[in-house]
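A short write-up of the structure that comes next.
Note that one protein chain of the assembly has been removed; the remaining protein chains are unaltered in position.
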Amino acid sequence: MHKVLIVDDSPTLRKMVRASLAGVAADLLEAATGLEAIEQLALSPIQLIVLDLNMPDMHGIDVMKFVRGHRNYKDVPIIVLTTRNDEASRRTAAEAGATTYLTKPFLPQTLATAARSLLEHV
Amino acid sequence: MSEGFFDGFLDDYFAECEEHLTGARRALLALESSIGDVAAERPVIDELFRYFHSLKGISAMVELRPAEELAHHLEDYLRALRQREVAVTPVGIEVLEQGIQRLGAVIGAHRSKQTPPSTDDLAARIASLAALPGGLAAPAQSASAAASSGERFWTCTFVPTRELMERGIGVDVIRKKLAEVGRIVDAAPRVAPDGTIAFAFTVATTTDDREALDELMADGIVLELAGGAATDGGLLPVAQPLEGTHFGSVAPSHVVRVDMTRLDELIQSVGDLVISRARLVDSLSRIERHVPSAEWRAIQENTLAIDRQLRMLREKIMRVRLVPIGEIFRRMPFVVRDLARESGRKVTLELRGQSTEIDKYLIERMMDPVVHLVRNAVSHGIEPAEERIAKGKPPDGTITLSASTVGEVFTIEVMDDGHGIDAAAVIAQARAVGLPIPLDPSDPQALLALICAPGFSTTADADRVSGRGVGMAVVKSTVEELSGTIRLESTPGVGTRFFIDLPLTLAITDALIGRVGGESFAVPQGAVREVIEIASADVRALEQNEVVPYRGASLPIVRLGKLLGIAEEPVERFHAFVIGTGSAAVGLAVHRVVGHREIVVRAITDPLVKVAGISGATDLGDGRVVLILDPVLIVRLVCDRAARSVGDASTWGRMLA
Partner (left out) sequence: MDTFILFLVAGTTYAVRSREVQHMEMLEQVTRVPNAAPFVDGVVFSRGQVVPAVNLRARFGFERTPYDLRTRLIVVRDDDRSVGLVADEGREFIKLAADAIQPPQDALAGLSGRYVEGIASIGDRLVLVLNLKQLLSFSEPLVAA
C-alpha cells in the first residue's frame, strides 16, 4: 500500500489535505514539523510527500534539499503547497527539487488527481 | 469553486486562527518591550512572520479573501522587518496591533455570517510602512549562537527507530525535552554514510543536573559536551563524532553556487531552442494546406504554448543571474570592525536595501570598490571621539551603506557622518602632485575627479589602515567599465556621501551574426522572419532590383555590402535575412550568417556617429565594436527610396540622403 506523507504545521490544513486525498488509495501519514517529516521518511518507505513550505523548525525548502540530497529518497515525488503571489518561493521550490506545486486555495480534486498520477509512476 | 467541500473544516479554521491571533498578540507585546534590542527582536519577528503566514495560508484555503490579503500585507511588513529593510518603531507596533485586531474582526464576521469590516485603509498603511526606509541597527550574527555566561554547549544526537517510535519517543518529543533542559541553538538532520538519518541538536544550558541529562540518555539520545565553555559569539565547533560513526553534515541552504559559464550555456541552449522552434513553425507552415483546420488549430495552440514557455524559461534563467546585494554587504561589518579597532575609532554600520537584487557579475566586480569606500570612510572620514563630541556629534561614527533601484539604475551609497571632504587639502595635494586645479574648487564632482586621478595619493599617504592596491582610481575605472558613474556629495563637518550608479540590466537581446566582406554585423532576431540560403545563379534582375524565387513568389533582395560600401567577392551561394512578411518581405543579403547569440546592447549616443539603421553596438568578445543593425528601418528606407527612385542608388549615403 502506498504511503503519502502530509507535512504542514497547520492542523486545519493537514485535515483539509487528508480529506482531499480520501479517495486516493494510500495510507496517509502526517508531520507537523520539518524534523518530524524527515523522521517519518527514515522510519517507513514514503511514495509521495505533500509539503507546506513555511514551518517553524526547518523550512520546507531545507526539507526538500535534504530529501533530494539523500540517495534513498531523492526520487520521492514532492507536491509543494504555496500561497498566492509568492513567485519567489515557487522559483526556489522548483530549484530545490519540487515535482509540482499547488497554490492555495486549491480544489481538492486537483490535489487528488496530482497525487494519483504521481503515485502511478512510482 | 469548492463551495461546501472545505466548509466542514470551518470550525478547525476558526480554532486555529484563534491560536495564531493569540500567539501574535503575545508576540507583539514582547516585541514592543524589546524595541531596539536587535538580538531580542529577531526571534519575535520570526514568530510574528510565521503567524501571519499561517493565517494567510488557511484563510486562502477557506477562501476568505479579505483575511488572506490582510494577513499577506502583515506578512510583507514582517518580512521587511526581518530583512532589516525597516526598523521596529512604536508606530509600527501600533499598526501591527490594529492589523491583528482587524484580522480577528474579519474572521469573526465570517463566523457570525456578517459583513466583514473593510481592510483597504489599513492595508495601505501597512504597505507604506513596509516601504519606508528606516534606520537600521547593525546586523547581528545569529543572536542565539552567542552564549551567556555560565552556559555550556552540548550536542545531542538522536537516531529515530521504529521501536522508539512505538514507545512514543520521536524527534519532537526529544526536542521538547531538550527545550526544558536548556536553550536549543541549532537542530538539523544528519546523514551517516550508510544512509541512516539522525538529528543533531545543539543546546546551551547552565544545568549541571545529571539526573535530567541521564534521563535523556535513557531515551536514546547521545549527549556530548562540545567545546567546553561558551565561546565568544562565534558559531560552535562541530559536534564530536559518535563512537566511530562519522556523520556527514547536510548543509541546509537555499543557495546553489552556479558557474557563470553554465548560465551562459543555458541561455545559449534556450536560444537554440528558439531557433529550432522557428524552424519547426516554418516547416509546419509549409504543410498547412494539407492539414484539416481543426488539427491545424491544435498545432497553432501548441506552438503558441511553446513560445510562451520558452519566453518564461529565458526570463527565469536571466533572473537566476540576479543576486541580492546582501552578498557584498555581509562582509562589511567585519571590515568595519577590524578597521575601527585598528584606528581606534568607534563606528556603527547601518545597512539598507540588502535584498535589492543585482546581476551577479556586477556583484563580483563591485566587491572591492565598495570595501575600499567603506574603509576610506572609517579611516579618513570619521573623526576621533573627542573631536566629534566637541562638534556636538555622538561619539560613535555612523557609516550607512545602502542599495536601491530606481528605474533602470541601481545605486549603492556609502555615507558617513564624519568630517566631510576637505576641499583645501585635496587641492593642496593635487597641486603637490602636479594635477590640474579645477576652476571651481568647491564643485564636488571636480574634487572627486581629483581624488580619483591616478597619482593623487602617493605611497607615503597610503595608510596601512586603508590598505593598498585598490585606490580610488581603480574604483572609478571599475565603475566606468561597468557603464556606471560615481558621484560625490560632501558637507564639511557633517559628512560625505559617495554614490555609485550602475545600469541595472544591460540590454540583452538575441541576435543573428552576419558577415559581409570580412566584417561582422548583428541583427536582432526578433526582426528576422527566417534566414535563407540563395544560389547566385537564382538571382534575377528586375528593373533596378534583384529578386530570388521564394515560397512560390519573388523576394526582392538588398545587398548589405552594397549598402555599406563594403567590397565583396562574388560567391556561389550566400545567405539573406528575410525581413517582413508576405508581399512586403525583403531579403537583406550578407555573405554568411555565422551564428546566433545573445548580445549586450551598448548605446551609440554621440551625434557624430548616430545614424539611421544602426541601433547600437556590441562586443562579441574580442573588444571590437560590432554594429547592431536595424533591418526593418534599413529595408523601409531602401524601399521608400526605391519607390521614388531616380537613377542609381548604389550607396547607402545617397539612398538615405
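So that you can tell them apart, the chains are marked A and B in the order they are listed, and the count of residues begins at 1 in each.
To be clear about the criterion, contacts are C-beta pairs under 8 Å (C-beta built on N, C-alpha and C of every residue); 3 or more make two chains touch, one makes a residue touch a chain.
These numbers were taken from a predicted model, which means no experiment stands behind them.
Counting contacts over the entire complex, the absent chain touches B.
Note that of B:D37, B:E364, B:D619 or B:D640, the residue touching the chain absent from this view is B:D619.
Only one residue from B:R125, B:R602 or B:R636 touches the chain missing from this view: B:R602.
Of the residues in chain B, those that touch the hidden partner chain are 434-436, 438, 477, 480-483, 519, 563-565, 602-614, 617, 619, 623-627, 633, 652-653, 656-657.
Quick note on the criterion: only the chains that are shown with their structure count from here on.
Centroids built from CA atoms put chain B at 28 Å from chain A. By the touch criterion given at the top, residues 9-13, 15-16, 19, 32-33, 35-36, 38-39, 41-44, 52, 54, 56-59, 61-62, 65-66, 69-72, 81, 83-85, 91-92, 95-96, 104-108 of chain A touch chain B in their complex. Looking at the complex, you find that chain B touches chain A at residues 1-2, 5-6, 8-9, 12-13, 15-16, 50, 53-54, 56-58, 60-63, 68, 72, 160-162, 165, 170-172, 175, 187-189, 191, 195-197, 199, 250, 252-254, 256, 316, 319.
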